[in-house]
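Note that one protein chain of the assembly has been removed; the remaining protein chains are unaltered in position.
Order as written gives the chain letters A and B; numbering starts at 1 within each chain.
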Amino acid sequence: MYEVVVGINIGIFILLALSLNIITGYAGQPSLGHAAFFGIGAYTAAIMTAKLGYNFWLTLPCSAVTAGLIGALLGLVSLRVRNDFLAITTIGINFVTVAIFQYTPYFGASFGLGVERPQLFGQEMGNMHFLVLIVALIVLLCLFCRRIEKSWLGLALGGIRNNEEAAASIGINVNMFKIIAFTIGTALAGLTGAIYAHHMTFIYSSDFAFVTSISILSMIVIGGMGTIRGTVTGAIILGIIPELFRFMSDYRMLLYGGLLVLMMRFQPEGLLGDNSFLWRQFKGLYSRYRLRQGLESGKGGAASDG
Amino acid sequence: MIVQQLLNGLVIGSVYALTAMGATLVYGILRILDLANAGAYAIGAYAGLFLYLSTGNILLSFAGAIALTGFFGFVVQRYLYIPVLDRPPIVPLIASIGLFIFIQDLLRLVAGPRIREFQASLPFGAIKTETLTINPTWILIIVLTAALLAFLWYLLAYTKIGLAWRATAQDLEIAKAMGVNINQVVAYNFLLGYAFAATAGIMVGMLYNSVFPTMGDVPAYKMLALIVLGGLGNPVGTVAAAVMIGLIETLIAGYIGFFLPRDAIAFVALIIILLIKPEGLMSRKA
Partner (left out) sequence: MTANSILSVRNLQKHFGGLKAIDTVSFEVNKGETLGVIGPNGAGKTTLFNTICGVYEPTAGEVLLGTQAIHGLKPHQIARLGVARTFQISHPFRDMTVLDNVIMAMGGSHYTGLKGIFSISRTHDNISKAEALLAKLHILAQRDKRAGDLSLGYMRRLEIARALALEPKLLLLDEPCAGLSHDATQEFIDIISQLKATGTTIMLVEHNMAIAMTVCDRLVVLNYGVKIAEGPPAAIKNNTLVIEAYLGRDDDIA
């Protein structure tokens, strides 16, 4: 049972990391307040079921829409400042959002909000059900991200990440695509929040604080920003470290901080990013393997694609 | 009463100005948001406290903490920021966040998580009138901040290094081409910026009689808001924004009341400003 709970926690991290990767990895917009949208989704869902009596499954789209709308609004406002100042705006949003949850009685203030586990076919959803739901969502989200990478959207976001002026010069509407990235990323964080609230059955404002935002960002940075494999790997690594090294739990933030500094200084592409050391080794090995296979099977043609 | 409140606001604004100045200077030339500057603030507070406890001399405690933190700033820019300058801006940003988290946790592990008292006796007493009491810490904060900012202003306006700083802030590439030694400018910048942060840290420690590992949290976020409000790397704008926010916070908390904690006021102001005047209150652009 313990493994299932750990699996759910890591799964939630993966969903959050993948959603942030769309904003920060693909579009290159540094968001330091992703946890706010996770929280907006969680509170939306908790209020819908606990206070208004709606069905859990209805909260999934509603949380996504609420978080996405607020995210689009944030995107719209942030477009007015220079790119790197988005970091500050997003910290501000995180700060204000948490303060609102913490100080508004309707949101449970510092007591938090309690919800009940949802029903599935007349039975209460157990941890295993949540794990299945989360894994299914991860698969769908990976497929969705893959589609983005292959589509014009992926190219447009890549252009914006690299150089906004140049992107505009080839007909890409920079502002519109930034808002699209924000909307998708924050909506997915909101959706994850709805699941989190109903799995935890109790949410506190502090669950969605700046530290959570930094943890999510650390995952994609350490794994390899802008890639699905890196993002998932980063979420798994940072999700599992505290479980494996329980005796080290006192040093967790020290480890996070140190890792971030070292990573940025020596391997800013992350562990498995496109130009990272490991990934280049892997690609080298793979192409050598392909070459050898080509030679052995007597097809000389394989050599020509290098 | 109103005078007392205004004075209180001025004191808090002074501290904000000092804290945000280091980060403003760094942003001005490198376009890096140096969150670790708030780590230097906590380091300075701890160094100041321990020096004071071991020597009993407040002057020595200031001098020692400033020297130590300034040196730390030098190390940070030389071995962390300079090597990653040609990377995308998110790289130094995340590095600075990592460093900030690292510093805070290191302080917690070394000095313990509990709040430490910082009761310093100053070589001068309070100023008292019939309606008004200005305690010695307030005097120290206002005088020292004014002195440091005046020193900075002199440095930027009248010295060679100040000229180099301004040229670099205008355009790093052109300054380089004109023969400005960028590394030197950056080194001075961090020395000074971190020294300012340390001074602010000690003074806040004394003001609230408390020094603790996460004391840099709120200043870190607020400092960033002030950089934006002050016009993105403009030292004068930052001072103006800092004093203004200090006053607004004090007055709102003292008279009107606000449904959010007072530390959220700076961010609410930030969001409002972004909506109506996105280039900041005092923009360098014409």
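Operating definition for what follows: contacts are C-beta pairs under 8 Å (C-beta built on N, C-alpha and C of every residue); 3 or more make two chains touch, one makes a residue touch a chain.
It should be emphasised that the depicted structure is a prediction, and the values quoted were computed from it without experimental measurement.
Contacts of the undrawn chain with the visible chains, over the full complex, involve A. From the options A:Asn55, A:Ser169 or A:Ser249, the residue with contact to the chain not on display is A:Ser169. Shown as candidates are A:Ile180, A:Val221, A:Leu255 or A:Leu271; the residue that touches the absent chain is A:Ile180.
Where chain A meets the missing chain, the touching residues are 147-148, 150-156, 158-159, 161-163, 165-174, 177, 180, 226, 274-275.
The rule is short, and it goes like this: only the chains that are shown with their structure count from here on.
Averaged C-alpha coordinates give centres for chain A and chain B that are 32 Å from one another.
Every residue of chain B that touches chain A in the complex is listed here, in rising order: 31, 33, 79-80, 83-84, 87-95, 97-106, 109, 221, 224-225, 227-228, 232, 259-261, 263-264, 267-268, 270-271, 274-275, 278.
Those residues of chain A that touch chain B in the shared complex are 24, 28, 30, 32, 77-78, 80-85, 87-89, 91-93, 95-96, 99-100, 103-104, 210, 214, 217-218, 221, 250-251, 253-254, 256-261, 263-265, 268.
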